[in-house]
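I'd like to ask you about the structure that follows.
Excluded from the complex is one protein chain; the other protein chains are retained at their positions.
Every chain is named by a letter (A, B, C and D) in the order it is written, and numbering of its residues begins at 1.
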């Protein structure tokens, strides 16, 4: 689930405001980087120990030359620049995808306003046939909207795919009826393209029928509903578009390659070795832990991890968007708007400032 | 409350235009940074004095080596670059959140145009039942819009949460009626999701009823009102989205870590110590106050403070948005539009240029 | 008034295309920077002369050390980076504000289409009452739109405030009637909030009345007019929002502080002094004018001046937007559309290509 | 076809998440760069061998001087900066173009809702004439929308041009009728401008006729359809605009020139040659493979390749958008919505949560 920490840092003016953020573990840079760092340090020390204990003096001289060459050259790739632009791009796409996720609330609001038909009051009069049809239509339209949502996310999100691996799982969750499953299975045989738009077409047809049968009394409502449905379709289609057309592979590779090359070079070039015997330079202390190389590793790899986490915002990272929670929320809220709360509102009372 | 200083710098061409801005205290970088700077300098002098008075000569030589190593390496992290991109992102999100705050004025304007029914003139004729219903509806709809606004902000803003810690406080303020509080409490028991959309559903239902009872005479108005209500819902939902899905934690951590690491390294690497006895270098004067390290600290920490202040724009910083003032303003303005000013306008007179 | 120079550089391919731009004075970097530069050079020479003629040799040695320290450290603040991001942000906000300024032309067009009623032809038949009401309404609605515009700008712009310091000035200009002034004054007593939306509410009420009295014959026009009016309100409200919520003070301060600190340090660190007697270095010529420090000053301070000029786009800088001209233009154009040109168009003739 | 790899990196928190991306070949930086790199290394070794074996000692001294000069100067062009901004711009345009591609689904949805007329059920009653007309109209309108799509892409995409080199090919695919081909050919003779809008005009005329003949029963549908058609036209026009008005040639040339100049200079300046006999510098090891120059080449040329691939997003690169697949998908989906699924929806059943 997404890590929300805005509530923990309401006041930037307090002392050490971001410190408590540094101590989080879930979704943190430590959790993301520690395995890579461990592997890196292991390699570093292997080389270091080889130099110190396994090499002849001549080999050491060659090693020192190679180290010199690597150390001097590794700065020639301006990594921070390309990383800055690349992470910027990935963050932008991540947020656009989040904003594209449609919310069925608006549709539910419009449907509730447009298609009348109360549900039977518990101990009350029997509803007419028309009332029941209205209710059926309302519930089915929002169900179709959420179904389209789920079908799309099944395709783009590993989490949702885990929850609904087959059509049968969707049927079991109550979002799809048995008869609809058959239609989808028949269609799957015909063409492999995504079929998220089919429930939306059904929803359109129901709206159309409701207009013809006189349940919807105004063309304005039909127009508003159609525009809203097509907006949902646009968003879902765009989400699939973001999934199909990623950041160009070559860009991601260039950035990743630059980073890994840099640190492979640093493995050699930033080895901390005892100063050569004849040297009097006091500027190369014999430090046993490559502190700054490790820090740099955390920093750059952590920066790239931002991109790795966000390039697929619907995965299973700590910081990815919790789609399954959203699906449950949408089912509950949408049914409530079109059914329980339909045509109900608190009594019209005079408010406190009435005069 | 937000610090507005645009009015103080109308003319960039005047001499020293930004100087008066440097002298502000509320919301200033000084107020934000002084505690951190004090702590940092304390640490700096502790180390400095330890070196000068508590260390043996050999310890001093080791210290100098470590200092050399830290001083040389601390530039390897291109902090200004990552800070630039990060602060850019946070500033962009801050402004988007500000722009998302809905204003009820538009809704009030549409309602005033759509639902007729004057209020009784003081010493005049009695209003009919229809007049009163219209007025009740208008007032209730805008009240619901503001209620949805308050419920959303209660969730995302510490300020508003302080003002309305419980439902009872909202009832006391006159924005919620007793009966509505019960509905919310019942719902709270059922599901923990945000319920900001419920008043908007009620508002929709009232509009729908007004259309059925003939108070609203045209479907166009209904359409316009529904679209406006759904726009308010979209904005409030997006505000909650910004609160739930922050800037990814790992990004914030990478930036903060880089900054703090840099200055911890500077604690050692930029110690100003007397030149070694044998050294003849005139380039290292024995300065007692680390002026440039302090300035750099103010600069970089101040830059990060921009992000710390803006990452939660609805907190209690000097520069955060004054939501409570906005809520009061909205209540006053919305009631005025739908009630006091309803169907009133100055007499139609010929203007000065009439010919 | 804004400096428009696009017309002077139509062709980038011509030789020295931007040279003529360098020779402009109004709104130029020279005009903005010369005072600051003069003050800076005065300080520079004061210190320089003190060193050369007023210091003892020992003081000079200390001075040289301090100069060394300042010169070496002043590069540690990456000013160009923070300036680049900051100026980018200010330029973006400046342009967004300019684009938000509403133009009453669209509203006038819609009103002219929606509310009929010709003005009396000079020597012709007398207009009916209905005709006159229509004309009155049209003129009043656009007047209200422009009045809302002026009231908003009074608040955000020094120029407009100078032109209309009090309500009385607005009345005198013919934009407000005496009766309306009283309403505003009464309201000012009640609440200090901005009242730009009041004329728009009146305009809505007039439209509503026109629909009821049958002058407007279709609900579509009412819908279109209401949407346009609410768009004007949104823009004016957003302009006030940009004025109230500036670029966060701390950001502006960080940038300004960094700049001034840099040049204060440069006052010491870039003093051009005669080489030390024993030195044989030919690399420090004894130059009497700190040419490059002055150029750098122009460059960086000029860059910041871009932000200083644009942070309040409605001030009185040479490059600020000429709002008073816009107000006059809007009055003229809007009245012309709704009145003089109302229902008039050239005779429908066959064009040249008719066949 | 586009390389979709988002599904392969769902979890950034897994160890070495981007490693599997480094191993891809299709669309990879290796596939794009290897020919250039080979050519570059060939040149490099030619010069290197010339120096080592073909030059007299004096020539070698001159060569070393030139190498020195080239090596020192080649850093004076800040390539990473201009590349960063340029690639950013190209990537932005690439994504905007992708987003502009219209999807006929929305239009199909609206048409299906607006123009009734079922198709004959297999073993059922005969359809009336009106039913058939409706079906004909629906199918023709979506066909025209896709035809406009294809005509546009024929112009901007090499792939689509390959598939439909002549009008006849479009006719053969069933998207164009023989009679329509004649109209296009007649028009081609008259004017060379793009004619993508002609099918859209026909679609408009069909809609207009459907309204007149009473098949469409509401003006709202006509309005919605016209707006949607004009949106498709706007998108197609904008695609042609992006094709006609590229990134300015001079910008592309500046970036490309800078890159090639840099590496031509590096050919000389980064030659790894044996240290001069008298030199005791241990810092220039005699390395036989210019490892870092090669890496830098991959990095910078790879970065530029991002731009080269994306500057024409509809070409035939591995990473370009697969338009032919999209065309087939649109034909299938659009016909299905307006025909097979027209007025059909699963029976309205009570869902699982019905109570």
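FYI, a contact is a pair of C-beta atoms (placed from the backbone, for glycine too) under 8 Å apart; a residue touches a chain by one contact, two chains touch by 3 or more.
Since this is a predicted model, take the numbers as computed values, not measurements.
For subunit C, the residues touching the chain absent from view are 2-7, 9-13, 15-18, 21-22, 24, 27-29, 32, 80-81, 84, 87-88, 91, 98-99, 103, 105-106, 109-110, 112-113, 218-221, 223-224, 282-285, 287, 291-292, 295-296, 298-299, 302-303, 305-306, 309-310, 318-319, 321, 329, 332-333, 337, 341-354. The missing chain lies against subunit D, touching residues 31-32, 35-36, 39, 64-66, 68-69, 72-74, 76-78, 81-82, 84-85, 89, 133, 136-137, 139-140, 143, 156, 158, 174, 177, 179-180, 183, 191, 193, 197-198, 200-209, 219-220, 222-223, 226-227, 229-230, 233-234, 237-238, 241, 243-246, 248-254, 256-258, 260-261, 265, 304-305, 307-312, 314-318, 331, 335.
Note that in this section only the chains that are shown with their structure count from here on.
Where subunit B touches subunit C, the two copies mostly use different residue numbers: shared numbers make up under half of all numbers in play. In whole angstrom, the spacing between the mean C-alpha positions of subunit A and subunit C is 40. Between subunit B and subunit C the centroid-to-centroid distance comes to 24 Å (mean Cα coordinates, whole Å). Touching two or more other chains at once is no residue of subunit D. Taken chain by chain, the contacts run in an open path, each chain touching the next and the two ends left apart.
Chain pairs that touch one another, listed by label: A-B, A-D, B-C.
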